[in-house]
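Note that this complex is displayed minus one protein chain, with the remaining chains in position.
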Amino acid sequence: MNNDIRDTLQALKDGKITVDDAVLAIKKQPFEDLGYAKVDHHRKIRQGAAEVIYGAGKTPQQILGIIDSMKKDGVKTILITRLQDDQANIISETCDIKYDQTSRIGIVGEIPEADGIGSIVVATGGTSDIPVAEEAALTAEVHGNKVIRLYDVGVAGLHRLLSHVDELMDAKVVIAIAGMEGALASVIGGLVDCPVIAVPTSVGYGASFGGLSALLSMLNSCASGVSVVNIDNGFGAGYLASMINHRY
Amino acid sequence: MNNDIRDTLQALKDGKITVDDAVLAIKKQPFEDLGYAKVDHHRKIRQGAAEVIYGAGKTPQQILGIIDSMKKDGVKTILITRLQDDQANIISETCDIKYDQTSRIGIVGEIPEADGIGSIVVATGGTSDIPVAEEAALTAEVHGNKVIRLYDVGVAGLHRLLSHVDELMDAKVVIAIAGMEGALASVIGGLVDCPVIAVPTSVGYGASFGGLSALLSMLNSCASGVSVVNIDNGFGAGYLASMINHRY
Amino acid sequence: MNNDIRDTLQALKDGKITVDDAVLAIKKQPFEDLGYAKVDHHRKIRQGAAEVIYGAGKTPQQILGIIDSMKKDGVKTILITRLQDDQANIISETCDIKYDQTSRIGIVGEIPEADGIGSIVVATGGTSDIPVAEEAALTAEVHGNKVIRLYDVGVAGLHRLLSHVDELMDAKVVIAIAGMEGALASVIGGLVDCPVIAVPTSVGYGASFGGLSALLSMLNSCASGVSVVNIDNGFGAGYLASMINHRY
Amino acid sequence: MNNDIRDTLQALKDGKITVDDAVLAIKKQPFEDLGYAKVDHHRKIRQGAAEVIYGAGKTPQQILGIIDSMKKDGVKTILITRLQDDQANIISETCDIKYDQTSRIGIVGEIPEADGIGSIVVATGGTSDIPVAEEAALTAEVHGNKVIRLYDVGVAGLHRLLSHVDELMDAKVVIAIAGMEGALASVIGGLVDCPVIAVPTSVGYGASFGGLSALLSMLNSCASGVSVVNIDNGFGAGYLASMINHRY
Amino acid sequence: MNNDIRDTLQALKDGKITVDDAVLAIKKQPFEDLGYAKVDHHRKIRQGAAEVIYGAGKTPQQILGIIDSMKKDGVKTILITRLQDDQANIISETCDIKYDQTSRIGIVGEIPEADGIGSIVVATGGTSDIPVAEEAALTAEVHGNKVIRLYDVGVAGLHRLLSHVDELMDAKVVIAIAGMEGALASVIGGLVDCPVIAVPTSVGYGASFGGLSALLSMLNSCASGVSVVNIDNGFGAGYLASMINHRY
Amino acid sequence: MNNDIRDTLQALKDGKITVDDAVLAIKKQPFEDLGYAKVDHHRKIRQGAAEVIYGAGKTPQQILGIIDSMKKDGVKTILITRLQDDQANIISETCDIKYDQTSRIGIVGEIPEADGIGSIVVATGGTSDIPVAEEAALTAEVHGNKVIRLYDVGVAGLHRLLSHVDELMDAKVVIAIAGMEGALASVIGGLVDCPVIAVPTSVGYGASFGGLSALLSMLNSCASGVSVVNIDNGFGAGYLASMINHRY
Amino acid sequence: MNNDIRDTLQALKDGKITVDDAVLAIKKQPFEDLGYAKVDHHRKIRQGAAEVIYGAGKTPQQILGIIDSMKKDGVKTILITRLQDDQANIISETCDIKYDQTSRIGIVGEIPEADGIGSIVVATGGTSDIPVAEEAALTAEVHGNKVIRLYDVGVAGLHRLLSHVDELMDAKVVIAIAGMEGALASVIGGLVDCPVIAVPTSVGYGASFGGLSALLSMLNSCASGVSVVNIDNGFGAGYLASMINHRY
Partner (left out) sequence: MNNDIRDTLQALKDGKITVDDAVLAIKKQPFEDLGYAKVDHHRKIRQGAAEVIYGAGKTPQQILGIIDSMKKDGVKTILITRLQDDQANIISETCDIKYDQTSRIGIVGEIPEADGIGSIVVATGGTSDIPVAEEAALTAEVHGNKVIRLYDVGVAGLHRLLSHVDELMDAKVVIAIAGMEGALASVIGGLVDCPVIAVPTSVGYGASFGGLSALLSMLNSCASGVSVVNIDNGFGAGYLASMINHRY
């Protein structure tokens, strides 16, 4: 609750305004002044170093402005998602930014120490799913998680997946990323005993219908503990995985 | 080519009709008299003992009539699909029929010796898929195939499937039957080196959309050698598997 | 790894079989004997008291048989989902079962003490979503979680939801259940700082298309930390929530 | 009813034609001559200053021609929608036009004084929805409405929306514009007591399916007073809002 | 803002509590106490006599309980939608209710005088659309509107519609209800100069896909001033029409 | 143009009313009085003996009433579509009606002599399509057409279709009726040189999606001269075929 | 039936080959030699002057080759559909071709005299539908039909359509072309007494889904005599209209 409300109450207490005046003043306060905005403050506190900028549709100048503002607020690490090459180039001229072309992610500041309760496995069905996977993995790392990458372990070559059964069973969360038939989530969901976040990708052609096939497949998973995010939503999966891996 | 054509030609040769008469006569012959109908005859010969009646929408009397007619043609084994209990009961009063309630299949006559080049594995993801699986299995058996049933080996419990890896790898064809996410076809397709016929089933709820989810998943299989038939089409899968298992 | 492998190795060590014999024997072992089946054992151990039976499509006798078998294995609490009235009545004749008509859930044995790291909020948009919500809530309770129910807090009457902002912000997981436009998940996702499991329901008519509208809405949530399970899948949400609430 | 009919009747009265001739003549008149075309005249009169040109697919020359023709008819303000940059540039060479790049709207003449019964709020879920919002807002302004813009007040940050609850509750109509999950319409519909026109946008990716998700969500709104126009149809919403705001 | 807040402020003014106490107390108040709940109160006041009960899924006893409670609150007219025959029969035993079988609507109390600014036309394409139309018409009447019914004026017999062009052009709102191809909304939208609320119905077969065809058709209307509600949502259309017809 | 208009004109001619009065009177006439209703009269005249009642959703009493009214208007033959057994039984008690259970069609009066320019072939892919086919065939016959039925000539047994190539090539219109893959329309369209009206049926299961598969297949026909009506719309096909067969 | 068959029969008659030889020879003849290919010859004869080349995906050289070949066969008029500007330019260097940019149609030779039984009306809802309309109109003209164009007569401005009611009622076939809500076909179908061929177009945006909305709307037309061709299929509609207009 910010100072305005407190000031109002003090004024009331001091007899400078009437109860009716105070009622009116409180009623007119924007919602966030009334305490519900603690939601956001709470979030900032918990996440500590990392803040996120959605880069798509913003000019490099706008992004630089937000970075400056965040730095002044003490944010130590900034994650920029869906950032194009040319945006990144311009930003890098005046700002120290690490840019990963595969995932289209830019990072300003240091990636923090992993402080989650365990590791997050990011697994993909094929190599074409890697851009989405890296978006998930970097998002998780920037939020303080140890990430283990198991790429190209699709169910059509089961031995590749099974040779990593130990990493899978040690994970606190698994992010299963696949296009086409999306079977990876179910198979992993049957192997592990932790939450599995399934990310359908738009990889495929024909009857994959832009990721619809993988999406439906994952929603119908007969394995317990599997839930699904939007097609190609690597960021959402990485962020949710970090949440789960930071329970306390 | 039937006798009418031969008669026409003989009449021409014997000078009883002119060339123009013969041209006209041949032109007026129905298509099947012209030799293309060998398609059907060929089929009957090869399939030997087994003929199929689609039971749905037929009265018991109609079915009995067809059975009689087939028996007179020397058909040794008759498969009746989509046959209801009450139809079967009435038929059984005047005809020696074996009826399987699960698959809704009735069989008249003996199941022939298996004479395929190997075995057909019929695998299901869950127990609810068994009616479709039995339709496939009995169809294959009636057409002279050895069938191995692997039921409830869904991908969420991979060890159940993998404990049968030997039967799978010995098969000449595998029929993979699953609803929900339909991942079974891809996993089996990755394990075996023979054709996999995928049958999506309408088992499931919500986003399974009556089998659409499993159908799309199977069509997008990243494993080679997998093809798909219609939702719940156990008969089609069993018939095609028998075709493949009888190559010569 | 079971005794058969150990016996084989002992026999090798004892010189009773050759290395080649041992290789062959190991190769022939079913998969679960080779250690990977620890998956299931692990799961049993962790889950302790609670096991789940999917009641749909099973006869009361089959369910009673599974209950007996589970009890012999030392299972203290058994959850039976999708159980019909008449099934429950027959089961209750020979077995002490608590049956909840709303959620169609039966429970054998005691609901364990809540031992999760916090509480799980189960929120619904309307009263018609309650059957799915109770399936989720009872599933979570049976697996040792404290559950807070916030029913009929749909977004069209925002004050009802906001009056419970404290319970929401205290939760370790929120299950947001809604049909029709499914907006509840996004609104809650914006308020809280914990994972939100969204469950679309088939409640609605017309353009709700059996839950499709709510499903798509939830998948497109612009709030971070939201993931989605299948339409009407209360059990899946409750089970996943328990997993997240038991991280350690 | 135009002069031709009147002439016919006069001729009949004057005895120059017979009743049968008159019947025939009337029957042959095109429909608009018979009075029904008043529809359009009525519309022109009411809308007074503003006429609309749909710019897409027209050459700058065609648009200029229509503008000229309208000006001659006494139209004071002309709204041109879906106008591209290059079209606008050419038009501006010979015509005084205000062009707004965001909404792709061109305006010739003055925006009239607001004469509606109250204000129209145009609210968007995100910043990417602003082009559609500006199309709606400018359309409403050109038709004589006071417009209040509340942009980027999506439901995932409820406090932003709620801090504007006074503007919302003062509005006579609200246009709620959102892509992705489209929840904004329901939340606003629950807050206000006036008609809400929901505009789904094609903003989003993956399972937003080009605006389908938002569209279905809005159609299923559980809030009363909400109706929906086509995806990205800012013009339609602004026009309808003006209609409602000009009831008399 | 209710008395609790006022009491708190008075206590602060009286020096009975500190500013910190007051801040805490205000923060803990449920949302509706803070003034935002005026939304609902506002609605009640404006709507005066009429309140709505959604009858589907409620027992007659539950409905009776709500009726009693509403009557005590001074509600003069109660509209019950989606009420079945048998529910209505039981309710009518202890409560004076008018029940309309076609629309499945029950009304308790008197229908108020029409006090809108004009008339509402409810038009249908065919006779099968009448149940939805009556739901809309009765809803509008119960909320104080004069309703003109134009049933069975589908576009395939244009003269039927055009013979009512005067009623249409006099209306302040038109509700256009149609299944199958849903063209009625566009044709009426082109004739009139007032808002048209389009209601697609599930009337039809085959490619009508449960109302989807009419829904899409109405969303794509090329006539200005048309907006759409959910399939078969007569209540929503009637309620919105009343809102528009009561602008002041 | 009815007497009211003529009376008005006579009154004008007689000097009893002014031109202004006449203009007003004409403007106020309902649309059908102005001559456009000739549409319907024209239709009645041309169709001569046959009128159509859509039986679904009408009581036997309502149908009897319409029959009486039509008979008084001199209609010789009445076609009643979508008529249920029990409706037909009641009607037959007081009215001489021929009822065909397969097509659910009732006919009152005599089927007229065929007076079209040629024959209409009605072809079906399977026996399950016959109810739709009979609706088409009887509709065509009642409107004065010679109909040739070719049932169960689906493309999977091409010789059956080709043995009727002469009837097909003699036809003036072919109605091709099929469910499942709907290939019949394309194959016939390639054989014949007359318009082919394709009727998809809801026959099938799984991925036939209630006729959608056949519908799309027919719309994509690569044969020229093929057009499509709604799923199961036998009446529409029969009526259109009669139109084409009566060109003059 | 070609000479090969006749030669075979003559040889048989002459005793040069045996009956068995003749049977074998006939069996081996390609299908078209057996008389069924009269289909194509028949078509060529009837269509006289006009042949069609589908230009898409063909090189100018390939098209020129086909034109040469057709000219040698005596074809007087050649219609080339889906022809691009650049293709047309190259073709026009060595061949006298009329190219219409709007419809992307090229015509070689003279458009024949109209010899149909009446006129064909081609009507469009908007100006954006004109390319499809011109494809239909030119196709019809090239096949010997008088075509009347009624463009931009969409149902949202009914008087424009109704002012042409005479042309419509005189037509032997109407082609109704519309995108968006596709209502034009139903309205025209209700006005006229001749076959209406509905052509949905991909004109529109948002929920028009590439023409799906118009397609469904047209398939569900409640007007009799309406049938539908594929989205944007102007050629198919023009060709079918010509068929109907040339019945004899």
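By letter and in written order, the chains are A, B, C, D, E, F and G; residue numbering begins at 1 in each of them.
The rule is short, and it goes like this: contacts are C-beta pairs under 8 Å (C-beta built on N, C-alpha and C of every residue); 3 or more make two chains touch, one makes a residue touch a chain.
Computed from a predicted model, the values in this text were never measured in an experiment.
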item	value
For the chain not depicted, the shown chains it touches	A, B, C, F, G
Among G:G106, G:G211 or G:G238, residue touching the chain not depicted	G:G211
Sites on subunit A contacted by the missing partner chain, in the whole complex	127-128, 157-160, 162-166, 205-208
Hidden partner interface residues of subunit F, rising order	125-126, 154-158, 162, 179-183, 185-187, 189-191, 204, 206-209, 212-214, 216-224
Residues belonging to subunit C that touch the chain removed from view	1, 5-6, 9-10, 12-13, 15, 19, 22-23, 26-27, 31, 34-35
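We take it that only the chains that are shown with their structure count from here on.
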item	value
Inter-centroid spacing, subunit G versus subunit E (mean Cα positions, whole Å)	50
Junction residues of subunit A - those touching two or more other chains	36, 39, 162, 190-191, 212, 215, 219-220, 224, 230-231
